[in-house]
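A single protein chain has been removed from this complex, and every other one stays in its place.
Chain nomenclature is as follows: A and B, assigned in order of appearance, with residue numbering initiated at 1 for each chain independently.
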């Protein structure tokens, strides 16, 4: 942790400060776990008591909140400001330091300055890695891969041959980037493998969760645009394109050639079939299923399998819940009219 | 396998014995595959023929079952007794033996007596590992991790910095324990990472399946209490708490801050959204979806998305199945009343 003062942090966050601006801040915590130098935040008035009872001296709050005997930093979005403050206060724990003697780095690989390589890493021929990127233990970086600057690959990530990463990409343990897509053609009683000869491109500031899988294109590319966040065990098939700043929760699967726009929010365990279009700004509820070729319009919120607009789903579902009652009303009317 | 006699095994299981108590038992098997010294069990009378046709001489049976020319061990729960007998008869195959020369163990790590470390293991600084724990090949044990006694980590398990394990914990290949949770705050058109600075604690006798992922807390802890069993590819998000002796089948995901009680049974591919409460003794059917903030009451059985009590689901579903018929009855009545 880097120490700072409430005043300095207020300036960094563009916050209004009330109380002791010289108070030292050296960490972040939940209200219950905080020491006096830890920063906490309060984003709803129902948490006022937790904040007041905390040992923390400095609290990030929203407009209109005063806390007894605390130094408060008032901002528009307390949780956002807290996240930014944390990014400043915490140093990311190093994933690797220097270049471990057991790392097998092909002589043709080009490593920029400040690249760290953990133990038992394998880096194949013609790889290029940008400055200050960290590669954790047991990572496998296939032939010809390009990785940008300040990326962080946690221990045990596989990047297949030819994949391209932007900068500041974070990949968690067990993820597999650029493996073969699942493409076969059925003929004469068996499946013949369709060539999986394309590549995968990952934009800047993408984060990929543990045990996620992203397939290379069959012909052409799979593309994950900048700022995309993928949770654990997300599966992205061949030739999918995911637009900027889209976020996808755990265990969701996106089938081949589907196109997902920018700023889309997709819940957990969603299934998107092949050749779908999910336009920018739309929201897909958890466990929804989107059938082959379906288009979700920009800004729409959908739920259910097959997915439909949320308002419609809710109306249909409300009647589904009352089906036994409907059936009983029908029965009574039949009696009456006979 | 350790050899024993039917008499000794009956004493160990608290079983009543009929037949030859000196019969040797040296293994376990399915009835069809058993040799004469293998133990089998029979938990339903419909399997009587399979048991009688088996070469096995000793059979664990329930009260009231006599088998021709077999030595029977009569107990209340034959399958349970068989499982216990197997635990006594079978020696677990070693995951590692001694401390392999290629294991990279930081000099500050404290390994108790009888710890085995497989090849190409990485153990970082300040790790402590209890007596007789086995760490398989390619495991990565991050800085400051605590692992109890007699744990078994199969090859290729990642334990991130700071995680704490009890004793007799079993973790299967590909599991990732203590990775970052999926927390971001949206602001100014992009996602800012919320700090994932907490820890994860795993109780005694927990078993974690292959390729499962358990995230550390964001602030605070993710807790898996003792006796919990998680199947393959189960995903547990940050700050989740799973109570004692709860069992969760494959590919289920539990979102952030949800609390699951003791002795809960959760089927496969269930999705639990964030901030849910699933009280002790409840049962969640496979593929059910539990929406954000929902509470499942103690002892309740639920199914469907959104999940509701099973009896209600069944009633609603029965009418759903008859919807075309209901619609036809309505149409006829409209004809009649016009």
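The rule we apply is simple: contacts are C-beta pairs under 8 Å (C-beta built on N, C-alpha and C of every residue); 3 or more make two chains touch, one makes a residue touch a chain.
Nothing here was measured: the structure is a model prediction, and the numbers come from that model.
*Asks:* Which residue, A:42, A:233, A:248 or A:278, contacts the hidden chain when the whole complex is considered?
*Replies:* Only one listed residue reaches the unshown chain, and that is A:233.
*Asks:* Who touches the missing chain here, A:19, A:220 or A:281?
*Replies:* A:220
*Asks:* Please identify, in ascending order, the residues of subunit A that touch the omitted chain?
*Replies:* Subunit A touches the chain not shown through residues 104, 120, 122, 138, 140, 143, 156, 158, 160-161, 174, 176, 179-180, 182, 184-187, 189-195, 197, 211, 213, 215, 219-220, 233, 235, 237, 251, 253, 255, 269, 271, 273, 287, 289, 291, 305-306, 308, 315-316, 319-320, 322-323, 326, 329-330, 333, 336-337.
*Asks:* Can you name the residues of subunit B that touch the chain not displayed here?
*Replies:* Within subunit B, the residues that touch the unshown chain are 28-30, 32-33, 77, 79-80, 82-84, 86-87, 90, 93, 102, 118-120, 136-138, 154-156, 172-174, 205, 207, 209-211, 227, 229, 231-233, 245, 247, 249-251, 263, 267-269, 286-287, 317, 320-321, 323-324, 326-327, 330, 333-334, 337.
Here is the rule we use: only the chains that are shown with their structure count from here on.
*Asks:* So what's the Cα centroid distance for subunit A and subunit B, whole Å?
*Replies:* Subunit A and subunit B have C-alpha centres separated by 27 Å.
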